[in-house]
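One protein chain omitted, others in place.
Chains: A, B and C, in written order; residue numbering restarts at 1 for each.
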Amino acid sequence: MAFQEILGKSIDELQIGDTAYFSKTISETDIYQFAAVTGDFNPAHVNEAYAEGTFFKRRIAHGMLTVSLVSNILGTQLPGPGTIFVSESVSFMKPVYIQDTIEASVTIVEADPARNRVRFEAACMNQHDEQVLHAEGIVMPPKKRD
Amino acid sequence: MAFQEILGKSIDELQIGDTAYFSKTISETDIYQFAAVTGDFNPAHVNEAYAEGTFFKRRIAHGMLTVSLVSNILGTQLPGPGTIFVSESVSFMKPVYIQDTIEASVTIVEADPARNRVRFEAACMNQHDEQVLHAEGIVMPPKKRD
Amino acid sequence: MAFQEILGKSIDELQIGDTAYFSKTISETDIYQFAAVTGDFNPAHVNEAYAEGTFFKRRIAHGMLTVSLVSNILGTQLPGPGTIFVSESVSFMKPVYIQDTIEASVTIVEADPARNRVRFEAACMNQHDEQVLHAEGIVMPPKKRD
Partner (left out) sequence: MAFQEILGKSIDELQIGDTAYFSKTISETDIYQFAAVTGDFNPAHVNEAYAEGTFFKRRIAHGMLTVSLVSNILGTQLPGPGTIFVSESVSFMKPVYIQDTIEASVTIVEADPARNRVRFEAACMNQHDEQVLHAEGIVMPPKKRD
C-alpha cells in the first residue's frame, strides 16, 4: 500500500507567499452536526426563536466551524498531510449565517528551517466579500522521507 | 414564550476565578462527523493505515474539535448565552485519540467592565491527567436587560 | 403517485393479541447521534471515564432511545402509518449498554371502536433475555379510506 507516501510539502518546498483555498456553503445541517459533535447547543446556533431577539437576528454558525476551514487547508493542502499544528490565534470579525458561502485562505508568511516551523496567516471571506475571520499561527511541515 | 430570557452571566455577575467544565469521550464518529462538516479529511484523522506510519501511530482528533469543547462552555455556561466571541489563542500540547475522554475547563482571569470584555484561560485534560490543549481569549458577556 | 395508499391497519383489522417486533444492536454511534439530536450530553451517555465510576460502570443508552424502538413498531407496523400517538407510560427496568441487542415488541390489549382507540403493551428485551423496559399506551389507528 502506498498510504505512507501521502505527504504534504516539507519546509524546503514551501515559499513565502504560497496560498491555498477551501470554500463551502454552510448549511443548517453543518451547524447542527457541529453542535452534535461538540455539545455546543448555544441557542445562538440552534434556536431560531431565540436568535430573532439577538443582535444577529438569525441563527449563526459556531465560530470554530469557520476556523476549522482554515485547519482543513493546513492539513490537506498547505503544507498538507503530516503537518503538526502548534498554535493559532483567531479573531472573529463578523457572524456567519446559514447558507453563507465561506472561502478560507492560508498564506505562508515566515519560515524557520532550523526549527522546522512556518508561520501562516489565514482569512475567511463571505459571499459579500466581507472578512469574517482572521487567524495566524504556527505549524511544523512534514519532514521529507530519505 | 420565554426564549428571549435565555441569558448568560453579565460582567457584573462574573468573578475572577469562576470556572466551568464540559467533558465527553471522543468517538470515531465524532471525528468523522467533524470531517464531514469541515471538509478536513486530513489522513491523520480519517485514514488508519496512513496514521499507523505517522509519529502518532493512530488516527487523532481534529485539534479544532478539542478547541470547540472550550467554546461550548463559553456559549452555554460561562458566561453563557448572549456571549460574543472576540478572539482566542490556542496551543496544542498533545494529540487526542479515539476513545480519549476530554475535560475542558474555562476560568475567568480578567474583567474590563468599561469595555464589557473578559479574558479567560482554558485547558483540556485527557483521562490520564495530561493537558492536551491550552487556550486564552476574550469574550463580551451578555448585557443585562433593563 | 400511490403515497396516499400507505396505510396501517384500521381498528377493524386489529385483533386483541396482535403482536409485532423490531430489533437492533445499539451502537456507540446510535447513542452519540441521539445525544446530537436531543442535546442530551448527560455524561452517563457520552463520558466513559465518568461512567466507570457510576453504578452502571459503562456508558448507557438514553432511555428514550429504547422507548423509540416501540414507537417505530407503532408507526410502521402495528397499527402502522396513519396512527396517531395519544399517550404512553414507560418504566425503565435495566440499563442498555453499547452493543446490546434490543428486541422491542408491541401487543394490542384493548380496542375501543367507538372512540377509535386501542391500548397496547410493549416490552424491550436484551440479548440475555432480560426485560429492560415496559410500556403501555393509547394510539388511534388510521381510519379506512372510503
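Going forward, contacts are C-beta pairs under 8 Å (C-beta built on N, C-alpha and C of every residue); 3 or more make two chains touch, one makes a residue touch a chain.
Note that the coordinates shown come from a computational prediction; the quantities given were computed from them, not determined experimentally.
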Cross-chain touch to the chain not pictured, restricted to C:Leu69, C:Ile98 or C:Ala122, is C:Leu69
Option touching the unshown chain, where C:Ser10, C:Gln33 or C:Asn116 are the choices: C:Gln33
What does the interface between chain C and the hidden chain look like in terms of residue numbers? 1, 3-4, 6, 22, 24, 30, 33-34, 36-45, 47, 49-50, 53-55, 62-65, 67-69, 71-72, 75-76, 81-92
Against the hidden chain, chain A presents residues 28-29, 32-33, 41, 43, 46-50, 59
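The rule is simple: only the chains that are shown with their structure count from here on.
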Mutual neighbours - chains that touch chain B and chain C alike: A
Middle chain, criterion being Cα centroid separation: B
Between chain A and chain C, two touching copies, which fits better, same or different residues at the interface, with half of the numbers shared as the threshold? same
Rounded to a whole Å, what is the gap between the Cα centroids of chain A and chain B? 15
In whole angstrom, the CA-centroid distance of chain A from chain C equals 41
Mind pulling the chain B residues that touch 2 or more other chains? 22, 24, 30
